[in-house]
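With one protein chain withheld, the remaining protein chains of the complex are depicted in position.
Letters are used for the chains, namely A, B and C, taken in the order the chains are written, and counting of residues starts over at 1 for each.
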Amino acid sequence: MNFNIIRIARTVLNVKDLNRSKDFYVKALGMIETETKDDCVYLRGLEEHTHHSLVLKKSEKLGVQALGYKVEKEEDLERIEELFKSKGLKTKWVEKGKQHALGRALHVHDVSGIPLEFFCEIEKAERLIQRYDLYSGARIQRIDHVNCAVPDVEKAYDFFINELGFACSEYTTTEENRIWAAWLHRKQTVHDQAFMNGEGPRLHHFAYWLPDPLALIHCCDVLASLGYAENIERGPARHGLSNAFFLYLRDPDGYRIELYNGDYLTSDNDFEPVRWDLNDPRRQTFWGAKAPDSWFNETSPFLDIETNEEISTKQPNLAQRKPEFVI
Amino acid sequence: MNFNIIRIARTVLNVKDLNRSKDFYVKALGMIETETKDDCVYLRGLEEHTHHSLVLKKSEKLGVQALGYKVEKEEDLERIEELFKSKGLKTKWVEKGKQHALGRALHVHDVSGIPLEFFCEIEKAERLIQRYDLYSGARIQRIDHVNCAVPDVEKAYDFFINELGFACSEYTTTEENRIWAAWLHRKQTVHDQAFMNGEGPRLHHFAYWLPDPLALIHCCDVLASLGYAENIERGPARHGLSNAFFLYLRDPDGYRIELYNGDYLTSDNDFEPVRWDLNDPRRQTFWGAKAPDSWFNETSPFLDIETNEEISTKQPNLAQRKPEFVI
Amino acid sequence: MNFNIIRIARTVLNVKDLNRSKDFYVKALGMIETETKDDCVYLRGLEEHTHHSLVLKKSEKLGVQALGYKVEKEEDLERIEELFKSKGLKTKWVEKGKQHALGRALHVHDVSGIPLEFFCEIEKAERLIQRYDLYSGARIQRIDHVNCAVPDVEKAYDFFINELGFACSEYTTTEENRIWAAWLHRKQTVHDQAFMNGEGPRLHHFAYWLPDPLALIHCCDVLASLGYAENIERGPARHGLSNAFFLYLRDPDGYRIELYNGDYLTSDNDFEPVRWDLNDPRRQTFWGAKAPDSWFNETSPFLDIETNEEISTKQPNLAQRKPEFVI
Partner (left out) sequence: MNFNIIRIARTVLNVKDLNRSKDFYVKALGMIETETKDDCVYLRGLEEHTHHSLVLKKSEKLGVQALGYKVEKEEDLERIEELFKSKGLKTKWVEKGKQHALGRALHVHDVSGIPLEFFCEIEKAERLIQRYDLYSGARIQRIDHVNCAVPDVEKAYDFFINELGFACSEYTTTEENRIWAAWLHRKQTVHDQAFMNGEGPRLHHFAYWLPDPLALIHCCDVLASLGYAENIERGPARHGLSNAFFLYLRDPDGYRIELYNGDYLTSDNDFEPVRWDLNDPRRQTFWGAKAPDSWFNETSPFLDIETNEEISTKQPNLAQRKPEFVI
């Protein structure tokens, strides 16, 4: 690789009602509102020193505009452009100033059709980690990862590992030894990007890191107090994969957000990825609780980087199984 | 009342395999084994200064032998005997020494047929609350309450309130304003004894108090590590009723045990019981998660104080509804 | 006893600047402001169903006006009056309506000169225990106890045990077997009222119960974020006595407040008080950390129920020792 992708850095979501979404993310979950401007709300976690990690754009059409990755240097962007062009993939530059608080960005569709975005520059914001007086709700600290359903996980895996320089921390295989799901990272956590076998490309969820397990429990209590009990879709429980203590919520537009605490450091290059078998009883949620059907069946659409239309999807390659073990 | 019942103090359960049960309660849940003697295991929590709060008796026939209450004075026992006799209820004395570590005890069947036991004297044991080196599993502190399914909750309620001197902290009513379930206490917590409408008398669960919410989460992790994931029946979650953070487990013989943290002090005589309506959306689990069917349908039999046979049960008075709101 | 004292129920403090105090108790510690009226702020904890447990009165003269106890019945007040009169102690009625939100109250000076107050009636307020959206700071739940320095602990002990019906949970003795400090309760916690040997009568501290240990740690963080780091006097640490996880703060007028989590149930009449020896190394803070001198030397004055002047104090009976073991 002649470029360095640092980490997942932001998601950009279309939402129908900005105030409704802001109430959910700020009042209930405790995200920090950096600013609201031109029909967009920019949110960040308490630990984040960048302007935002979540953009909510008012729109009649729901969908995910981009999963944004931060790179080390400006010139990394050209090199990534070359790579995507060499593979015949669509690319598009968005110049600095066109996206609020961001430098120039390279928008692409990856091999699965996912709208990725790469950028080096993003405005700074005060890290509020020691403003404990502002901690509320889930005490959201920082963006952790995104998880996408794709029809061909192995193709996505190969592209991210071999072309983009990700490492694999854990993965699940079928009896025929095909990769059914994979957890891939650039930063030294279990993942920045996960893929699971399913109709796609679609966004399964995006995830935020919490400071401790009690923040997650308190978040459930706050959600219930504020009338959001039905937004709790799954958990709290422990994942076998990744070891995270987790909670899955559905936001007011149905986007799925995971709150997450407790994985491990992935600094070592000689660590062998953990393999989970479909028939391994431990592949399921560590504590044994079943996930609801909605968790398997409901995902969110991606939007085309040029037309802004919903990206068409394909059925998955591997025979569908209820993926009880997917995180 | 001319007697003073202090609190629920022990449960006596028949189990099929003492070692299997001991592994569950001691290794996984962290109870303290006071001693094992004559085919009985005597267990207590870390806070308890009495010899035990749980007796596991080896027996081929499963069932609950007694729910034991501690009274203030020896003479309270005679007065309680008078009360039960005056109501035409069965009573039986078990002299000191016949039950290990216990003084004499009065065994009775209450108005629902539940085998209750009253005693004043129980051997002391060291309170281990500051032996943190012995804390493991769920760090079980002390017995909290028992919950029974009975066919006529109002009859049970009247007897416990008017004849035994219990106070009601919370209760649930049908649309016709009939009491469907009730939480009653002597000690200053939300309950010692709960009743719910159902085929009975049967034991729904017995419950232990934990020192904090993370002990409950750690217990789930330990259970999964030791291969007990399937023993987790419901939770962790928050009860609307009582406000407790809870977990329901099934022990190796199927008895249901609740681990519990977070209710409130019930010291004040002028506190009005909290009424919950069947149609109140808040009657359900506070966070909105559904309980599994087993939680509603499966309970444990009581044994007759004289014949030691299973007590026959009746169908409930109130039209059955899936009692989603019962704690 | 022909009366029933239920529990410590409120403290009434003179403060110099209402807004400054309100910022501390509400914004930093998370108490609920029931109302502000006539130069008084009325505060309660999230669990409390009564109008307030803390009254802050604007006044140029600092001091504690009353430690208020709730009794079971109105007629208990007459009986308590008789007792105090029979001992030649000063009493005074304050009729209903004279103290906001309170029924009539009996004000007295006890055998140590402490201004106690007894009342049965207090206005209700909504219990906010399940309004988790309002939880902030230390998530203060309910008033737990008060601790007074008195010159003759044994005299105070005898009066509270033999005349007022308190029970002793733990106590400390000198080598000559004199009681140096004692923890006494009516409600089923380790204490409502503690006494320690010292110049007095003076208030050492009043204490609130927290829902869990992390609330205490978060409170430290919030205090530091808001510029109150210097108000943290001692802790967080564990008490050997009572087993509580504790934090001592000084409010803007210097009153000492303890935040407290983790003692044990004191329901059983046959539990023997725990005796601690001055020379027992475990008498100190369980983790071994030293308390600062201010904690030993600084206390707050009580005011006379009639003259409203500071009550004069006496030097303690027992030779002063640095009371490292006092909670």
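The definition used in the following text is that a contact is a pair of C-beta atoms (placed from the backbone, for glycine too) under 8 Å apart; a residue touches a chain by one contact, two chains touch by 3 or more.
Just so it is clear, the structure is predicted and the values come from calculations on it, not from any experiment.
I'd like the shown chains that the missing chain touches, ordered by label.
Listed by label, the shown chains it touches are A, B, C.
Which is it among A:151, A:198 or A:211 that touches the chain not included here?
Going through A:151, A:198 or A:211 one by one, A:211 is the residue touching the chain not shown.
Would you indicate which residue among A:84, A:246, A:286 or A:302 is in contact with the undisplayed chain?
A:286
Based on the whole complex, identify which of C:220, C:241, C:259 or C:278 touches the chain you can't see.
Considering all chains, including the one not shown, the answer is C:220.
Even though one chain is hidden, which residues of subunit A still touch it in the full complex?
Output for subunit A: 6-7, 47, 49-50, 70, 72, 127, 129-130, 141-142, 187-189, 211-214, 240, 243, 262, 264-265, 267-269, 271, 286.
So that we can see where the missing chain sits, which residues of subunit B does it touch?
27-28, 130-136, 212, 214, 218, 221-222, 224-226
For subunit C, which residues reach the chain that was dropped from this view?
Here the touching residues of subunit C are 213-214, 217, 220-221, 223-224, 229-230, 232, 236-238, 245, 286-289.
One rule holds for everything that comes next: only the chains that are shown with their structure count from here on.
Computing the C-alpha centre of each chain, which chain sits at the greatest distance from subunit B?
In terms of C-alpha centroids, the chain at the greatest distance from subunit B is A.
Cα centroid separation between subunit A and subunit C, in whole Å?
Measuring from centre to centre gives 50 Å for this pair.
Can you work out the whole-Å distance between the CA centroids of subunit A and subunit B?
For subunit A versus subunit B, the centre distance works out to 44 Å.
Quick one: report the Å distance separating subunit B from subunit C, using the average Cα coordinate of each chain.
Using C-alpha averages as centres, the distance is 34 Å.
Please set out, as single numbers or ranges, the residues of subunit A touching at least two other chains.
Where subunit A meets two or more other chains at a single residue, that happens at 214, 221, 224.
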